[in-house]
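Structure, as structure tokens:
Here the complex is missing a single protein chain, while all its other protein chains stay put.
Letters are used for the chains, namely A and B, taken in the order the chains are written, and counting of residues starts over at 1 for each.
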Amino acid sequence: GRAEMGIAQSSSTNSEVEMQFFTDIDVTFTMTGETDNGLTFGASVDLDEGGDGSSASDDNTDDGGATIFISGGFGTVTMGDTDGAMDWALKDAGNVGNGGSIADDETSHPGYLGAYHDGAAGQDGQILRWDYSSGAFGVAISFEQGDRDLGATTGVADETDGFGLGFKYALDLSGTTVNFGLGYQTIDGLPIDVDIVGVSVDAAFGNGLSAGIVYTDGDIFGVADSDHIGVGLGYTTGALTLHANYGQYDFGDGTEADGYGLSVAYDLGGGAVVHMGYGDGDSTATAAAAPSAVTSGDRKSFSLGLGLSF
Amino acid sequence: GRAEMGIAQSSSTNSEVEMQFFTDIDVTFTMTGETDNGLTFGASVDLDEGGDGSSASDDNTDDGGATIFISGGFGTVTMGDTDGAMDWALKDAGNVGNGGSIADDETSHPGYLGAYHDGAAGQDGQILRWDYSSGAFGVAISFEQGDRDLGATTGVADETDGFGLGFKYALDLSGTTVNFGLGYQTIDGLPIDVDIVGVSVDAAFGNGLSAGIVYTDGDIFGVADSDHIGVGLGYTTGALTLHANYGQYDFGDGTEADGYGLSVAYDLGGGAVVHMGYGDGDSTATAAAAPSAVTSGDRKSFSLGLGLSF
Partner (left out) sequence: GRAEMGIAQSSSTNSEVEMQFFTDIDVTFTMTGETDNGLTFGASVDLDEGGDGSSASDDNTDDGGATIFISGGFGTVTMGDTDGAMDWALKDAGNVGNGGSIADDETSHPGYLGAYHDGAAGQDGQILRWDYSSGAFGVAISFEQGDRDLGATTGVADETDGFGLGFKYALDLSGTTVNFGLGYQTIDGLPIDVDIVGVSVDAAFGNGLSAGIVYTDGDIFGVADSDHIGVGLGYTTGALTLHANYGQYDFGDGTEADGYGLSVAYDLGGGAVVHMGYGDGDSTATAAAAPSAVTSGDRKSFSLGLGLSF
């Protein structure tokens, strides 16, 4: 489980949230098993995703945050609230040596890209992914369905099925591992076909420094001829972890968005960490399928508090 | 806990649900204890039944899926989401050697009867049952209240209280046990008194075969002079379990419904089972108190997937 307490604040062009108390709690139930012939399987769900009436337990056509997998010599098949193959392959700028924050400010500024269309454009985020790793090389294929209108006799929603492909490669350069990721994701129709392709490179050095860059190109959030670039830096020394990332969208419709994020984490040991997070950026983007942080104009947010892991 | 992943599909006269991903997850909390003088007690609730705002935890006049019991020399008293005495006594056709399916297709076809009015006709399914077993013989009495209009000063809803009675007997015929069940359930008023009576006979043979038959007669789903018959067959050999059931309603208003269900389960060991379920039937029934599957006209459903128990 995990609990967070602290203070948080955010402001954007349309909204102003005063500094206030912040509390959050997660209890995760993880279950695993093994078949007679050696396949391993498991499932996990959070307390905040279970509950009566929730999608995880009451709507079988939506993952609702639950994840279920089975694994063997054929690789791993995962179903539910998991990464699509593109998100699986690429390393986000915010995942490079980031100690985290209680309100995720450093990964929710206007210039940040993290989900690569998982759950976008009428998809419900209920993903089926196969992935397989062999030595330095990994591959994944994912399939995601559009939301079905369950009571309707029309099959229109079928057209929004999504498909993803991802590759990973870990290159050993005299002791330092450089990770390469390549991903592609497409969603059919409604209203247009949305294709994006991305590449990432990152490395962790022996002196505590890590660095990464990720580039995405295509119909980002349904806007043709768009691209995004993200860079991330992390540094760990003793109990202290520092992280910074910068991201920039250049949309094909002439709008753009950029921003940066910072986080500081100080480990008190035993699972208690002091966290500070900050995000800041500007945007003229209007794409309807974009996350609200990307289209929120000038946006700043800040949080400070204690993260407790149990 | 339990998790399921696979694909499911259904079609009926008014509705067409395309083949799509299916995920479900259950986490059950079971608690037990014992008093100083040897009474045992316990309670259980599912993660998907707890949660904020759910009936299990926030509405004390509704069971919401929680079950609480206390047991001793006097038998067992159970309160909450439990079977009424009639459902306790009878063995449904779908419970005869059934390995189960992820979407319960084989027990949700138009010809299936399973709940014997527990929770029907304004009842809330919050049942109080006493049962007692002695050797081959068992008896149960149950009481269920109509939903109370909690803020109203009228006592009208009182008239829908339900009462049930059930008997079980296990006859040993040279090594094969034949189980007999007899049950009666009545709900007062609103709009009419609803009485049903049922009998079931089933047996499990040494060769892996099991068979059962159940017959119910009375005001089924509020329609006078109705009857229902159900038959079930099961066969287990090694890791494979096959099940089939057939059910037929003959309602007193001239409408009828029938259907059959099939399931195949293959046990991979360690709690992982591959499941296939199929249900198919036709119906002209219109009784308002009937489950939607019974009044859905021509209905087919299918599911295939993996059930994981932890």
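Observations, loosely collected:
One rule holds in what follows: a residue touches a chain if its C-beta (ideal position, glycine included) is under 8 Å from a C-beta of that chain, and two chains touch if they have at least 3 such contacts.
Computed from a predicted structure; not experimentally measured.
Between the chain not shown and the residues B:10, B:145 or B:185, the one that touches is B:145. Residue in contact with the omitted chain (choice from A:8, A:242 or A:262): A:8.
Contact with the undisplayed chain is limited, among B:19, B:68 or B:240, to B:68. Taking the complete complex into account, B:128 is the one of B:128, B:170 or B:240 that touches the chain left out.
One chain of the complex is left out; on chain B, the residues touching it are 29, 31-37, 39, 41-43, 45, 47, 50-54, 56-58, 60-64, 66, 68, 70, 79-80, 126, 128, 145, 148, 150-153, 155, 158. The set of chain A residues touching the chain not shown comprises 1, 3-5, 8, 14-18, 20-27, 46-56, 64-65, 103, 268-272, 306, 308-310.
The rule is simple: only the chains that are shown with their structure count from here on.
Work out the mean CA point of chain A and of chain B, and you get 41 Å between them.
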